[in-house]
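A single protein chain has been omitted from the complex, and every remaining protein chain is retained in its original position.
Residue numbering begins at 1 within each chain, and the chains themselves are lettered A, B and C in the order written.
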Amino acid sequence: MTALTHRFQESQSFWARSLRGILGSPKATIALAICLILIATAIFGPALVPQNPYDLAAIDFFDARLPPMSNSMSGTTYWLGTDGQGRDMFSAMVYGLRTSMGVGLFSGVIALAVGTALGLTAAYYGGRIDTLIMRLVDLMLGFPTILVALMLLALLGQGVWKVVLALVIVQWAQFARAVRAAALIERGKEYVEAAASLGLSKPRILFGHMLPNCLPPIIVIGTLQVANAISAEATLSFLGIGLPITEPSLGLLIANGYQTLLSGQYWISVYPGLLLLALVFSINIVGDRLREVLNPRLSER
Amino acid sequence: MTIFIIRRFSQSLFVVFLTSLLVFVGVYAIGNPVDILIPADASFAEREAAIRALGLDRSLVAQYGTFLVNALHGDFGRSFVFNQPAISLIFQRLPATLELAFVALAIALVLGIPLGLIAGLKPRSVTDETIMTGSILGFSLPNFWQGMMLIMIFSVWLGWLPSSGRGESGEIFGITTSLATWDGLAHLILPATNLALFQLSLVIRLTRTGVRETMPLDFIKFARAKGLSERRIISVHVMKNILIPIVTVVGMEFGSLIAFAVVTETIFAWPGIGKLLIDSITVLDRPVVVAYLLVVVTMFIFINLAVDIVYSMLDPRIRLSETQ
Amino acid sequence: MTLKVENLRTYFFTRAGVAKAVDGVSFEVGRGEILGLVGESGSGKSITGFSVLGLVDPPGRVAGGRILFHGEDLVGRSQGEMRTLRGKKIAMIFQDPMMTLNPVLSIETQMVETVRAHDRVSKAEARARAVEALGLVGIPSPDERLAAYPHQFSGGMRQRVAIAIALLHRPELIIADEPTTALDVTIQSQILAVIQGLSRDFGMSLIWISHDLGVVAGLAHRIAVMYAGRIVETGETDTVLDSPVHPYTIGLMRSVPANLERGEPLTPIPGMAPPPLGRSAGCPFRLRCFAATAACEIEPEEATADGHRWRCFHPQIARAA
């Protein structure tokens, strides 16, 4: 009976199946829409916002800490108020979103590439290479990402590329483990044996036959890892060891409001925080739905 | 199982060694150890004396040897800021962090397992959807921002709970803990909740996945066919099976809690090792940073080892593998 | 009559439609009788077994008919009422011995809990009963093996343990769902011998579900052949196997090489069984049947002669000799 209902869910294309799966859930559809809007904002936003918050000429210190909906000295309305330096919060958030998203996506994609390559290598060659790679993976996964990132950044110092590097280092192992597990399952299936007995070349079997069947976990983990990376970067920046003040991300904006929070100037922290939450939450909802649609048995985390 | 323990133990030792090497390379080879280990306001003569005293004029291998020997004796140098051995600073602050982590873990388990069970037993119901969306939200909330919001709501607006510090502590069974006094408890609630939320979400998901994967298995149906009550099936047959993954992950997560305490302690000014670490990084008090890393990593590895052993005891398939 | 099933219908209400897994099945099992329920995958034979115990998983449920156990209808009984029967009066054995026992609980735990689910006895007494049951199914040194875990047993031994668990309360009826399909031939024979002996010694009734006519032939007093949710032919084992009248039964017998002489050609049934969701009206076998005519567009009623019953407009009675 399960086989029966299952057959209706399956369809040819993996991408079509993913998309249909997302659109099949109102929650995930809304989340996907929010993701797309936020991506568009990050790309086109700086051209549309009222102020370049990092152009010193554009900001006026007398506008500092204005509550939302205030008018500035020059007459423009700050919908979301201003921060301690008199920057328009809305503009600062759009710039921050761009940075946060960029770092998250970039590190996620590199980690995916590195992890997939190493995971496939491990599964394919087996033996010592496998042992070596997997010991390294175990080592990485044995420690919480935030601790490793902290260690790395404490040693490396601040900087965008250093943060990306740290995030790649803490993320690749997740991909490697998932890809290896998936590839090992595929390698044990008879269609791989059949391909070998048909005399097909090893790269062809590995990339043409096995890799496409390993895609679902890669995509699901990739989605969730981007959300993780954005969150981790924000945390590191909040702690003051992530991005430098010259490249403010959402985490840094929130940190700026930390001191003033107790005196009631909530907007400096609350709005960037809500934006960060909306971003991470919607990516996670989409990822969770993908997990459900593509691979119900994928392990947690 | 002996073999299993030998294997895991030796692997653990290897990891500790590897970490020490990494930290050493990080501190001595990448950074300038003179800057790292000697206060910036030291005079030239002091620097020269310190370089000789620290053996920085010797080869890296020799230096690593010294570093290792010192580390084995618990000597990571003195904190510039507090002017006392870094290791003793860590040990002074460790109980506060452990307390926070234990309470958070307890919250996560006590709430997470029942919620996960409820969600898993009624898949796709409104209750399940609500709990699962809530758990995704729990994953997504940036921990530091969530802490700030807790302070804003419960301390600033409602004025119910204190926002920072550890409060009064008392003694229970000879252990100094905030759990012993009302004031201490009030100070503990917000930080512990903040720390617990992420792990709570994780426990919910793990439990739910475990329940969903176990329920359709033949042995559950067989248990029903034997005439067992649903209560016994869930509390013994399902729980014993999902306990195994939960124990593993929870053990690993205890380490995570200690790491994430860095954020919570910073926000709630909780006097644990996490806050000490961030303060030390900010003022470049490197010996404390090194001591923190090595102490935490060592703790971690041994927690993981303990988890593996508990795991192998819970699962008869591993426990009895050698008798076969 | 220990069990009498009348016009049982078990449907699965899926999003894609209603799958009529069991669609009007009637049979009976007398005291000490062994009924062989035979059919290919998807014929509804296992679902029939689960329906009797009230163990059909959602979205499936018994949508009609009666299941009379000693004259009392089980359909519509609450799970609580059914639980007092399960394992006590009616027990079940499953197909895959590797999956029927809980891997993290000892055999002792799994047996003692079964005893105590129905009888208020001490642990020691429950344990003694468990040892006895293990002995009955031929497990060597049962007292020691009780402490073991399932993974320490071979497949055949696990199936013996499952049978021992089913025996703990000396049930009146055991439903066995392909319990030897996953086992090797020599081990299958051992299990069949155990079951046959137990059924004889304790006067237990048995429903033996199988896809293999050969297994059933050696064991059962009566045979019921299922196809697409219906029993298409039923009767005494000898009658059904010596003079089958339903074209499906005949086709099944001529499809199994072990039933034929060497060199005798196989005569497969063409096509394949209709999926539970796509069954059209009329006789479900007509599209594969060599005897089908326009009459088969309507569902045939049951016909009967001397306890031999079939659902077919074109019974192959002349052929049977």
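As a convention for this text, contacts are C-beta pairs under 8 Å (C-beta built on N, C-alpha and C of every residue); 3 or more make two chains touch, one makes a residue touch a chain.
As a convention for this text, contacts and distances are computed from a predicted model.
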Which of "ABC transmembrane type-1 domain-containing protein", "Phosphoribosylformylglycinamidine synthase subunit PurQ", "Oligopeptide/dipeptide ABC transporter ATP-binding protein" or "NADH-quinone oxidoreductase subunit J" matches, in UniProt, the chain that is not displayed: "Oligopeptide/dipeptide ABC transporter ATP-binding protein"
Left-out chain, listing which of the shown chains it touches: A, B, C
Touch with the omitted chain, as defined above, among C:127, C:170 or C:221: C:221
Hidden partner chain, touching residue among C:18, C:147 or C:266: C:266
From A:29, A:52, A:158 or A:213, residue that would touch the chain that is not displayed: A:213
Residues in chain B touching the chain absent from view: 2-4, 6-7, 10, 322
For chain C, residues in touch with the removed chain: 40-41, 154, 156-157, 184-190, 192-193, 196, 211-215, 217-221, 237-238, 241, 251-260, 262, 266-270, 272-273
Interface with the unshown chain - residue positions in chain A: 7, 10, 12, 14, 189-191, 193-201, 204, 209, 212-213
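Please note the rule applied: only the chains that are shown with their structure count from here on.
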Distance between chain centroids, defined by C-alpha means - chain A, chain B (Å): 23
Mean-CA-position distance for chain C and chain A (Å): 52
Residues of chain B whose C-beta touches two or more other chains: 216
Contact set on chain A toward chain B in their complex: 2, 27, 135, 139, 142-144, 146-147, 150-151, 154-156, 227, 231, 234-235, 238-241, 251, 254-255, 257-258, 261-262, 264, 266, 269-270, 273, 276-277, 280-281, 284-285, 288, 297, 299-301
For the chain B and chain C complex, residues of the former touching the latter: 216-219, 221-230, 232, 236-237, 240-241, 244, 314-317, 320, 323-324
Sites on chain B touched by chain A in the complex: 11, 15, 18, 23, 26-27, 30-31, 132-133, 136-137, 139-145, 148-149, 151-152, 155-156, 163, 202, 205-206, 209, 213, 216, 249, 252, 255-256, 259-260, 262-263, 266-267, 277-278, 281-282, 289, 293, 296-297, 300-301, 304
